[in-house]
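Omission of a single protein chain aside, the complex is shown with its protein chains in their original locations.
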Amino acid sequence: MWLLPFLDYASVAVFALTGALVASRAQLDVVGFIFIASLTATGGGTLRDVMLDRDLFWIVDPMMLGVAALAALVVFFTAHLLESRYRAILWLDACALAVAVPAGVAAATASGMGWPVILIMGMVTGCMGGLMRDVVCNEVPLVLKQGELYVTCAFAGGVAALGAEWFGLAGGLALLACAGVTFTLRAGSLLFGWRLPVYRPRPPRTLPPKR
Amino acid sequence: MWLLPFLDYASVAVFALTGALVASRAQLDVVGFIFIASLTATGGGTLRDVMLDRDLFWIVDPMMLGVAALAALVVFFTAHLLESRYRAILWLDACALAVAVPAGVAAATASGMGWPVILIMGMVTGCMGGLMRDVVCNEVPLVLKQGELYVTCAFAGGVAALGAEWFGLAGGLALLACAGVTFTLRAGSLLFGWRLPVYRPRPPRTLPPKR
Partner (left out) sequence: MWLLPFLDYASVAVFALTGALVASRAQLDVVGFIFIASLTATGGGTLRDVMLDRDLFWIVDPMMLGVAALAALVVFFTAHLLESRYRAILWLDACALAVAVPAGVAAATASGMGWPVILIMGMVTGCMGGLMRDVVCNEVPLVLKQGELYVTCAFAGGVAALGAEWFGLAGGLALLACAGVTFTLRAGSLLFGWRLPVYRPRPPRTLPPKR
């Protein structure tokens, strides 16, 4: 499982970029950039490691924190060059999701968990860092955006990894399948509006709809 | 302590219903329903188990996750039948509180904790799942609703359990007392407006109150 540290590095770097971009929308100072970037980058994986009772990945390898800080600095000095920071956040977040979900799946597999916990850890690692970023910075959580696939992508990625493993693919290929499915679905949702049917209430009473 | 898994199941199922109802107010898709339902259902107990350094209850028994997902699916297909979803959330949340508090008390007792920690774990297990649900979904946390008993019910339930234990009642009866006190107080607050005196500032200065 030499892939796991690599996936962790990649997801830390890309999530840190999204965190720093959100910090730039909130006009924080440079330490605030590093703080939000680190929270986003390590939030999901920290929660995963605490729940699996593993050593935290950034305590095992504190270079992760350096990567997050570096990403924050890069954004601090270059964010104004972007056409649309919000678009950049969306697409970087999609990339980060696509590496964080396999990272969560791999960690849970390495801890010898069963498939329900593997699925959950994929979703937690993928979605929770971004959720913390959005809750702390008062953005509408991407998790809750109506009519977009988000948690669903993480879920489908986890299912793809389990399916590939079940069909006998090597661990690395299964994680690749996981990343591919996650990113494809999320990109399709951003580009072409792919979505699941949303809950849409029938009017619950016969009163006129003026609420 | 055969009661503990049963209490955990019941609180997972009922908290999942409330989470899914909140998801329906936010018009999420079906995976979003399952996500919010699972967060609500497992949030308090997960925090309790992490703080007590126990194995997480849903890693020990992943069927819990199935229960939460099933409850989310049921709500996804039937929520429109409800007269008022908000009333349903309030009452289901009251039931879930009344089973989650004894679950927390029982877990802390089983871990050999002293009474202050037992009280806290009752409150954490009862209130934190709903708090996470409300923070993530941008609802006003029930914990903070003015003039309603909420944390107070969890606190009183914990005190009731400790008192019953102290008077020599068997563990099961103490938990029953805990659930009864918690639900009675919460129901009384919802139906009859029972409340504790709220902090109401005297005007802090002699300026006219036009702020």
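Note that the chains are named A and B in the order they appear, and that numbering of residues resets to 1 at the start of each chain.
Following the convention adopted for this analysis, contacts are C-beta pairs under 8 Å (C-beta built on N, C-alpha and C of every residue); 3 or more make two chains touch, one makes a residue touch a chain.
Here the structure is a predicted model, which means the values were calculated and not measured.
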Candidate in contact with the missing chain, chosen from A:P62, A:G112, A:G168 or A:P197: A:P62
Which residue of A:L3, A:V136, A:L173 or A:A187 touches the chain not shown here: A:V136
Touching residues on subunit B - with respect to the absent chain: 50-53, 113-114, 116-117, 120, 123, 127, 131, 135, 140-141, 143-144, 146-147, 149-152, 155, 195-202, 204-205
Contacts of subunit A with the absent chain, listed as residue ranges: 23-24, 26-33, 35, 38, 46, 50, 55-56, 58-59, 62, 65-66, 76, 79-80, 82-85, 135-138
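As a working rule, only the chains that are shown with their structure count from here on.
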Relative orientation of copies subunit A and subunit B, as a Cα rotation angle in degrees, nearest 5: 120
Chain centre separation (subunit A, subunit B; CA means) in Å: 28
